[in-house]
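Note that one protein chain of the assembly has been removed; the remaining protein chains are unaltered in position.
And now, subunit A:
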Amino acid sequence: MNTEVIQDQLNKKVLDSLAEFIKKPGLACSSDVWRQRGSEIPTAALMLGVNVPDHAMTFRSLCNLLQDSVTPFVVSVHAKECAAVKLLIQKVLEQLMGRGVSVDEEQEDDTALLQKTQCTISALCQWYKTVTKERRRQENKCTQVSPKRKENLAKNDLPVVVIFKDFEAFNSQVLQDFILICSRYTQELPFVFIFGIATSPSAIQHRLPHSVSSLLCIEVFHSLSCTQHLASVFDKLILNSQFPFKLSSRVIQVLVGIFLYHDFSVQNFVKGLQFSMLEHFNSQPLSVLCCQKHEALLSAKILSKQNVERIRHLPSFMRYVETQEPQEQVRLLTNDEHVKEVCQKLLKNLHTYHKNYYPILQCLHSLTSSLPKFPLGKHIRELHVSCIEKNLWETEEYDSALQLLRILAKDELVAALRSCAEILKSANTKRMQNVLQQLEDFLGRLEALQGVSSEDSSGNGVVSAKMEYQRTDLFQLQKTLLEKESRRTKRMNPFEVLRSQVIDFIDSLVREYLTPAEFQPLNEVCYYSSSGVLRQRLNVTPRTSIQAALTHPFYYLKNESLKTNTGTISSAAPDLCIVYKLHLECGRLINLYDWLEAYVTVMSAAEDQDTNSEECGKFDSLKHARFIQAVSEMEFLGFVKSTKQKTDHVARLTWGGC
């Protein structure tokens, strides 16, 4: 899955404009040195949204782009590495000078060089001068440039780009100092800053005082919002018949839910997708059939006996069998070869279903997305989810959407149908071509109508104009108006007739092609549907799993002897579990001695069948030690902590009850 390519395409526009911005200042500065603006550092504030994990890729491609097309001097710094100005400068120098040396392939040990030179911007300045001189000489050598161009080159020094990846996390004092220092050298060293900002541009003003921000010449660049990002990834990966692997509605809801509710991270979404794919191929043996059409047909021919049996047990296949003739049913249940053949047929059907499904889905979306209040959802993913979940035409939302479509104005309808036709053009099955034909037929009729209706209306205008000349009394006027009214209700004009035809046509399309995937036989092959597993894996709950481990150790340890009824405390369980269960019965402060006694009672409960009762009151040092260890483990897990309120007591840190 080439999500990176997709993301690159999405980011391209922003990044290109950024590159333009960075190329530009070289000219601007040289033309008006006499101004103060010369000492302003051009700064790009790149708005990236809050999905911090996604930024890495954006910055990587930005770096590459800049290095390829603008300047080799690109530095990107992370807030974590730069706790002080010194470290920040060091970082910048390291990256720049190290890179410069490696590019020129001089046989110099750059670390030694760094140690010798002072770690200051003025050292960088020196270095920059020599490098640019070198570069110019080389360029002169390579190409005999005309003197004019040489001048241009001299003016257009390559900028030094410093990228602050996470602007918010930087210590503001460090940033201020760095900017102040850099602004002293702008004449010699053409700096350009890029701030990666996650929240809003006003963060700059919050972070930097006026005296510092006046040294910057800030321009704001917006990257695509993450929801748009998700929409395009969704379009390319899920709403696509190319990939045989599909997600059920529940799984989509889980993934989109995680995105919208928790992190806004497209990367995590893609990871979830990848995980569900792995899980599908891992858990569903019939996923051998989940591949491109001809491969699937081939593998359907050589299905093993076991897999044939599995197919028979698929709910969707059973449903299919039930619809068949009794004779056929018997054959399907007994004859393996026949099952294989049917299976091939069904697989073909499934593939054509997908091929027809997506274009029609997109058509329906383009028709309904402009309706007020979005009865079928603003995003195509919502429509998709409701389509594969249940019969769309049985929902209220669908009804209201059709109602709205039936009162659409003509130009809107035509525009919507045009876009539908565009979508259908890209679909290349026969049936879709058929649909396209019909649609274009409708379009042609609508356009023909346009001419007619315009004539009509002009005729009406003439009539009304004529009528005005007649002398009319009130009664007559009322009569004519009533007449008009009744005429309108009685007879729909040709456009309205056509419109209802169009809507009926669309309705029939929806009923034919947008059937839920669950009703397709063999849908289990392609659709991954265990949303529970996915939720458990992706949206982890560390606390509940710790509690589960402590209360039901069997769940993780799978040791038969640990199986207990709820409520009882088994002495076979690990010490930690026993101590945990005992502590649940206590209040906020726990007396250590009582706790220990309870522990020993539980421990000796198993033994004391045969031993005397006098021994059970005492606790040997082994039990004592085990108890102490368990308590300190509890402390480590954050359930209790020592307190100074009372001697020999520990405080509970969790709420009571479980």
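Note that a residue touches a chain if its C-beta (ideal position, glycine included) is under 8 Å from a C-beta of that chain, and two chains touch if they have at least 3 such contacts; residues count from 1.
FYI, contacts and distances are computed from a predicted model.
Participant: Not counting the visible chains, the remaining one has a UniProt entry; which protein name from "Origin recognition complex subunit 5", "Iron-sulfur cluster assembly enzyme ISCU", "Ubiquinone biosynthesis monooxygenase COQ6, mitochondrial" or "Aminotransferase class I/classII large domain-containing protein" does it give?
Facilitator: Options "Origin recognition complex subunit 5", "Iron-sulfur cluster assembly enzyme ISCU", "Ubiquinone biosynthesis monooxygenase COQ6, mitochondrial" or "Aminotransferase class I/classII large domain-containing protein" narrow down to "Origin recognition complex subunit 5" for the missing chain.
Participant: Determine which one of A:75, A:218, A:421 or A:562 touches the chain that has been left out.
Facilitator: A:218
Participant: Of the residues A:64, A:130 or A:200, which one touches the chain left out of the display?
Facilitator: A:200
Participant: Which is it among A:62, A:77 or A:226 that touches the chain not included here?
Facilitator: Per the contact definition at the top, the residue touching the missing chain is A:226.
Participant: Touch as defined at the start, partner being the missing chain; which of A:60, A:86, A:313 or A:425 qualifies?
Facilitator: Reading the full complex, the residue touching the unseen chain is A:86.
Participant: Of the residues in subunit A, which ones touch the absent chain?
Facilitator: Touching the chain left out of view, subunit A contributes residues 28, 34-37, 40, 42-43, 45, 47, 49-50, 52, 84-86, 89, 118, 120-122, 166, 168-169, 177, 180-181, 184, 198-206, 210-211, 213-214, 216-220, 225-227, 258-264, 539-544, 638, 641, 653.
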